[in-house]
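What follows is an incomplete set of chains from the complex, kept in their original frame.
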């Protein structure tokens, strides 16, 4: 008998691969990092790690599979992480390699150099990592993980700079791609964002003696830190004592923040550009209602990520908002491989239709995105089986037609529904009465660009929708990936 | 260093103590029970157990602390539970005894009788259990648990009936209080509700060969069973093969279903009296907006239990609904005892204010109930600290002024805020601009009683609000509990 309660994975979602957090100037810094990582858990649920430094015991590290709350709340773990300086990391596994991920792939990575140790946590993805790795191995480096981020440590080891901050600069100047890095030496907390600023990173103040770096502002809130400012694209900050030193180590480049952070990745209570992510998402719903109205009885979110846009859609359209689908709040992450038959049952474990409410109604379902489309089909089935009269899907992002190479786990292009079908074909394949995506311009408007997308100089990285990659994905090109033909 | 990420317990909520589930007539029945218990996890998160029967191996049992998803998804556990007949139970610990709860207190309980074995799972609370236990021990029974429900098994053992179903009747006729019981013999699945029908129990059909009993309809949905009907107050059903035999073993009594199931315990997608619980809760919000309107900019639920009423309040009042407070979806159940300082920090681990949204706004917060009031104070602090201009609390239940003795974990009366303070005093103690509870009549109206509460013959058990106990709490009276003076 095979147990069949399983598969809580959001299999049909794009996945942020990482969250990073660091703290300096507080007693038991690792406790703060644990809290910060807990707040950033949505950015990576597979594993987490914390490194701390204490003058008596040096650098200490703990890396674990599973949730922060299950690992970094235990006294016997936290006692091994003393000191007033610590950094941490949460991660997803990368596409296709779930089984192979070993604990040695879990960050932060650590290197012992002649001038002392340095730990590094990286959010993003390096687009030339394969080439760098090959070169480094040929020159005598021993890689301990399958993670591309380990290149940074080996590049530092090869640097001839006398100073660890300078070695970080040396190393990051050699890498291409997207990175928000939090690093620590024995005395310094360091934060860096790549020149395009693809991934987020913010600075916070803890009382009057400490500092924090976090992927998102929600990581500051949980420890009661005050939001100071975003680290800017291309900026490096080195924090020691009360001093925050800022430099610009990289060739300047246009800012291209990931627009999917606005749509899905970031937590709704995080603040981007002075506005809550929730508000941007609600505004997406408003735009969507304007662009693609439809007559119906209820507007229901696909929980939980479709909720803000559904609220906005309801407010703009005047159609009542309702919880037509209920999420089981006790779903977790289990490691049992589901059988095929259970995979198909998967959605029922996590979601249930509020059937007495739905029966006989024309229902608008608002979801954040369509990736493979498999979940959308199952949800449609559930809603129809419960007796809905009509089902209309409204999607809070444009069709996802291109893979991301900057730190998001995307299926290969051929598996993206929008890469092979038109909107109408998708509607028919999913089997709903109507299916509409927000336009790219509408999305930009909702994100605060009143004029929509400037095709010459788009404010965001929207490669997953547009196929326009701001940074050439050189490893992938070498493997044969074909970029969109220039028009 | 003591780790301080902890305390996800909803410390300031009333807690349902149990959920029960049973299945007959399907291969690997224990798998279905695991799914059903997973859907009922909100009714009890401390521990769970499953008993199954297979002709080859007899009765088998597994009882574990923790979530269903963590215990009853493992092949090595489920393989020990073969057979086409199984029942299960999820439970909270009872008030004050958290530390002392042992695995032997986890149901189902099992007894071997001369005519064969019988397993029993009980949702509710027996009000004369202490007296029964004393009597049984004096007559030579050995109790293995501290659970009152074990009395049922010993009463069965003392019965002179030749038949297990008859022995269950004998036993249940001796107990007082609230009970929805699911039991199994080698061939029969049995369901019983007490004469007042305080706790829920429903019957479902699995394809054309199996049957299920579940505390709520959401347990039927997850296994794809069809909802047949509620087991009626005072009814006993004995299911064998395709036959469902119904009897009425108890003296008839007026139906007094627990109204707090409507307010908080049951899942919003469950169906009670033909209407979704969600809809009843939304209607509570509508009633509340009519009874206690206030000018404001936003209506925000205290997640997640306040959500339906907040939607209703917004729809009735026209004030926009917004997610002003965000719940960390990765909170779980940890076993670390939090320090006092962290207990106070507790709410921040679970909830965060959407500060960019709240700042400068007049905010209406809708919560399901106020028990001790401690959570309400913390939420108020968070909202004000984020810069709200005004904070108005609207509560989707009347003041909780009396303890429950029918299967809900309530603080002793002196710790209930409403037992010692008027509404205005509570408002001042919590520190908000206004605080209003729905009236008892309003709650009855929302629950479908257009005329409100009939003081002569109330349709529900509302003892926690009214102090009118439909079943005398005899053990508690013996201990000195003082009932409300007759008026």
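In this document, chain identifiers A and B correspond to the written order of the chains, with residue numbering beginning at 1 in each.
The criterion applied here is as follows: a contact is a pair of C-beta atoms (placed from the backbone, for glycine too) under 8 Å apart; a residue touches a chain by one contact, two chains touch by 3 or more.
Everything numeric in this text was worked out from a predicted model, so none of it was measured.
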Total identical subunits in the assembly as filed, 2 in place: 4
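By definition in this document, only the chains that are shown with their structure count from here on.
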Angle (degrees, nearest 5) of the CA superposition of chain A onto chain B: 180
Separation of chain A from chain B, taking each centre as the mean of its C-alpha atoms, in whole Å: 36
Chain A to chain B touching residues, read off their complex: 1-6, 8, 28, 30-31, 34-35, 38-39, 41-42, 45, 67-70, 72-75, 77-79, 81-82, 218, 221-222, 224, 267-269, 271, 274-276, 278-279, 282, 304, 307-308, 311, 315, 320-323, 326, 328-332, 334, 336, 348-349, 352-357
